[in-house]
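First the structure, then my questions, so here it is.
So, chain A:
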Amino acid sequence: MFRGKVILSALALLVLLQATTAAGFDLNAVNGPKTKDLYMVIYRDPDSQMLALQKGDVLGDITRPVDIERLSNFPGVSLSISRAFHLFFMGFNLRIEPWNDTTLRQAVSMSIPSRQIVRDIFSGYSEPVSTYLPPVSPYYEKSVKTWDHDPAGARKLLEEAGWKWSPEGNLVPPGKTSPLEPVRLLSPTAQVAPTSAEVAGRIAEAMKALGVPVSLEPLDFSMMIKRLDSHDFDLFVMAWSLTRDPDSLFAFFHSSMDVPGGYNIQGLHDEALDRVLERLRWAPDRETADKAARRAQKMLSEITPWIPIYSRYMVTAVREGWKGIIETERTTADNIWTLINMEPGNGGDRPIMWCLQEEPRSLNPFSTSSVYDWQVLGLVYDSLIAIDPEDLEDIPWLARSWEVETSGSGSTAKTRLTFALRSGIRWHDGVLFTSRDVRKSLEFLKSREIPRYFDNVRDIESIETPDERTVIVNMSNTSFWHLHNIGGSPVFPAHIIENVKDWESWQPSREKHPSVEGLTMLIGTGPFVFRKYRPGEYVHFTRFDDFRLPWRD
Partner candidate 1 sequence: MPRWSFAAFFIIVAAAIAGPSLLQTDPFESVARPFAPPVWTGGEEGPALAVSLSPSKTLFEKKWNWSPPENISIRGTLSFEEDPSASLVWTGPGGERFVLAVSGDTREWLIDIDARDVSFKASLGVPPFGNATSVLFRNHENIRVEIEGTTPSAGKIEIRTPGGKWGLMGTDQRGRDVLSLFTEGIRISLIVGLAATLISSALGLLVGLSSGYLGGKIDSFIMRGVDVLLSIPVLPILMVIVGIWGKGLWQLILILGLFSWMGTARTVRSLALTLRESCYVENLRSIGASPWYILWRHLVPEALPVLLAAVTLGVPGAILAEAGLSFLGLSDPRIISWGRMLHEAHGFGAFTAGAWWLILPPGIGISVICLVFLDMGRALEEIADPRLVKGNRK
Partner candidate 2 sequence: MICIRDLSVTYDTNARKVRAVREASIDIHHSAVTAIVGESGGGKSSLIYSILGLLPPEATATGKILFEGSDILSAPEATRRDFRGIKVALVTQGAMNSLTPVISVGEQIAETLRTRLGTRRREAAVKASELLEMVGLGPSFAVRFPHELSGGEKQRVVIALAISCSPVFLLADEPTSALDVITQAEIITLLGGMVRETGMGLLLVTHDLPLASSVSDSISVMHQGKIVESGPAEKIMTSPLHPHTRDLVFAANLATGRGFQ
């Protein structure tokens, strides 16, 4: 790193993130699972979680700036940081005056000091953004019109468009005499999301300075969603956690999604944008999807239906004295690879104590949507395709290889996915893993129309299993994302889900396994075997000895 001449740029940031990762990351070097016991300890109170991290028996994610600062110079604890698939933004209600006026929206986005907000509220541990996909996403487009913070420029922009200011300083729309009526900004209460409420406060202040009479309306989360679903709002702040696929742009901005309960909350209807988003949603291959995603981001930054504010960093605290921690530029130490690969530095066999910040809800893979459940279920259930932690590309997991073909053309074009499965894989209870398991799982999700997987499996037309090692899935239309949706869904043991009658109340973690001692019905092919969930205390796993990483076959 050179001193002397210094240039401030985002480039430096990328260089920085590399510096904190272990020397050169090689996925094939990963082996395991090594430690015998893994405990996910439930620490719901941030203070007790911090105390545990400092006393050395737990590793885990931390979010509060004061905790980050305290642990950053705490002996025996090392921190890893990475960008996250998270985006916090303010949305307008484009259906009503004055928010359907694009210049006003652009001026407002110029008046909001996102950089200063991130400094004050997150002590810098978040990244101000001005685009519609988080910077960590492979489809992130940098060269878009970013309405940088320039209050004077915002006023000039409005003056040119004919806006005037009333004596009290409130904006008067062009061609009107009375100033804007007071509007309300909906935000979650400080109890549910303390930082979001603070950010909303700062946004309201900035808009008042511009001349928009905004007042804050803190609401309980479900109340807020109700108001948004029924389009009864002016402005709202929201944070989405997204996936590596950009098709969420379709869900958020396509006019067909402007239905009560749909995600086009702001009510954007733009013909040209719709066509680009349709190209993205049903892109036959990666290039068209990539081009469409970047084009969509450029158009959106002109339309400014939202004002993206910041994307939060993920910070994980790791106790020294452990070897094999996996950190990359796109994920902190908190990932499945670390849990597989890590072992005590000085030999011996200490259990891994990983901190869970909330109670796992129901451990029912069908009905739950809580991220804490999936931290548990993710270790048990595998999917056909996994994601490389380094570049987020697809890597083989249960499927050794796969092909994506599009048959037919134009509106009747259909995608066909063929998966070649690995052999010699066993379920935790010893039963052999075959193509029947994949077919039964997908059919189970489709036939029961399980809400959580509804959008993934809706377009499946038919599933064929010519032999125990191959699965062919025929989709009713073409989309590049079908591979991720089908390949990314968890695969359930057919011999168990066959006799699940009522999926809503199925409690696999509570039902004893009929034949194998010490097991429950929560059976997967994953690296860890689920042993016991003691409510309020911990979730206990043990190593699955028959587990083999794909590159260890």
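One rule holds for everything that comes next: a contact is a pair of C-beta atoms (placed from the backbone, for glycine too) under 8 Å apart; a residue touches a chain by one contact, two chains touch by 3 or more; residues count from 1.
Criterion applied: all candidates are chains of the complex that A comes from, given by their letters.
A quick note: this is a predicted structure, and the numbers were derived from the prediction, not measured.
Student: In the complex, what candidate makes contact with chain A, out of 1 or 2?
Tutor: Of the listed options 1 or 2, chain A touches just 1.
Student: Under the definition above, what is the set of chain A residues touching candidate 1 in their complex?
Tutor: 1, 3-10, 12-13, 15-16, 19-20, 46-47, 50-51, 64-73, 79, 81, 115-116, 118-120, 123-125, 127, 149-150, 189-191, 194, 197-198, 216, 218, 313
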